[in-house]
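The following block contains the structure, expressed as structure tokens.
Omission of a single protein chain aside, the complex is shown with its protein chains in their original locations.
The block that comes next holds chain A.
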Amino acid sequence: MTLLKYKKLLFIILTIGLVSCSSPWDDKEDNGDANLNETLNEAISNTPETAEFGKLLAQTGYDKILAASKTYTVFVPTNEAVKAVSTTILNNPEALKKFVENHIALTSYSSVRNNNEERIQMLNAKYLTFKGSTTIGDATIVTADHYAANGVFHVVNKALAPKLNIWEYVTSQAGTSAMSNYLLSLKEFSIYDADAIAKSTAAPGFLADSLSNSFLKNVYNLNNEKNSYTLFLMENDGFDAEVTKMIPYLNKPSADLTAIYSKYFTVRDMVFPKAYTKEALPAKLTSRFGVEFDVDKTQIVGEPIVLSNGIVYIMKKVDVKLEKRLVTTKIEGEKNIAYYGVRSRMLYRDKKGPISLLYPDGLYNDLMVELPALPQFTLFYHANDMFSTKYKIYWRAINDRTANLFEQQLAIGGTVNQTATGFPLVNITKTFPMVIVPLNNYEEVEIGEFTYTTAGSSGLISLIGGTKSTSALTLDYLKFVPVVP
């Protein structure tokens, strides 16, 4: 009886206890800001002017992602803007997913930031430029900084349909644009030997695209979303005209190869590592290969095509002067690829000569063999990208050592006989006369002329010492200057 009495009492006390206590956990969470009780997904769906986009989120499964505990920024198009989106996107689940991803970025970017303008990466790996609190990509922000439990969203006046990047654009032009066709064909064809190796060993991953195409590997990786580029895409007639100009100078064993290389040496100068808007286009541009041309804005067809990683200009033609196209090849003395002799006799020098217009600080690095200790000490060099034309050859060879006789000659072509016991070079194509390098001449000296009948590899270029074991060698650089008719 007493036990029962206590039981009742206990029950009453417990009940009172349970009812009267508020949950401290809930108290803690409730900070009086209703916005923070909603996830981004709920906030977007519950806001009347953005409810349409909320539906797209649900359709693509992004409602669940935006309800997660990571922090996001969403650029939400208004209902009117969503209605304006083309049905090809809306009806294709894959395209729709990409479309939605292009509105969402990881971490929260409010309109108050350290940098007024920054490129932010969206979930589909493309970048959009976020300027202050006014624009994102090509959309204008209507109202900024709506916040929710896991991030912020900004309402924008226009849907941000994902743009192609330059390489995707080029791919889309296949079939109609000869230049695009050519660029795409370099996935199969390897311009340099190293390209084939890169293609065969390219591991899947973020570098794969830059290795799988000779153009992307050797010029610029137009597939890279992180950087911006400008590409001049010539229309077929203009492209053909430019290629035709190059044909005589890129003579190869077969006409097909000649055509491929003529095209390569035309297109490689058409890309620049910066997105130039039409207003900002400079009057002259110089490609990374040293080819300069005048930018003729009158040749631009239509409006520039703004893409996710830069701008493409469709050009009627880009007229590059032949003498600019045929660039000089300079080979540094200290960049020898091999030698005949003893390594320890080769002196890689850091020097300073007289200051002149050509050498503003007078500093140079050269390679000197002061005490060769064997006759015909030889330094070997090589260059790619020679044109099939006549070259004038110069060197800058500096003899600042009074005690030695610097006697050297240049030879082009030939092969190294690995089994030879003495001087190993055989089958030389052309040997230039022996030159005695005068004391303290810091100027370029003309050595002679050489005509390449085939474009491409320079063959072995050899600097051969005199026949005495004391015949010293010296070379700052060699210059091969094409003779333009």
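What we mean here is this: contacts are C-beta pairs under 8 Å (C-beta built on N, C-alpha and C of every residue); 3 or more make two chains touch, one makes a residue touch a chain; residues count from 1.
Criterion: contacts and distances are computed from a predicted model.
K.L.:
Tell me the UniProt protein name of the chain this structure doesn't show, selecting from "Starch-binding associating with outer membrane", "Peptide/nickel transport system permease protein", "PadR family transcriptional regulator" or "Na(+)-translocating NADH-quinone reductase subunit C".
P.N.:
Of "Starch-binding associating with outer membrane", "Peptide/nickel transport system permease protein", "PadR family transcriptional regulator" or "Na(+)-translocating NADH-quinone reductase subunit C", the absent chain's UniProt record names it "Starch-binding associating with outer membrane".
K.L.:
Tell me which of A:M368, A:L425, A:I447 or A:L478 is the one touching the absent chain.
P.N.:
Looking across A:M368, A:L425, A:I447 or A:L478, the contact with the absent chain belongs to A:M368.
K.L.:
Please identify which residue in A:L36, A:L347 or A:V416 touches the non-displayed chain.
P.N.:
A:L347
K.L.:
Of the residues A:D294, A:D319 or A:D400, I need the one that contacts the missing chain.
P.N.:
In the complete complex, the chain left out is touched by residue A:D400.
K.L.:
Give me the chain A residues in contact with the hidden chain, please.
P.N.:
344, 346-352, 362-363, 365, 368, 370-371, 400
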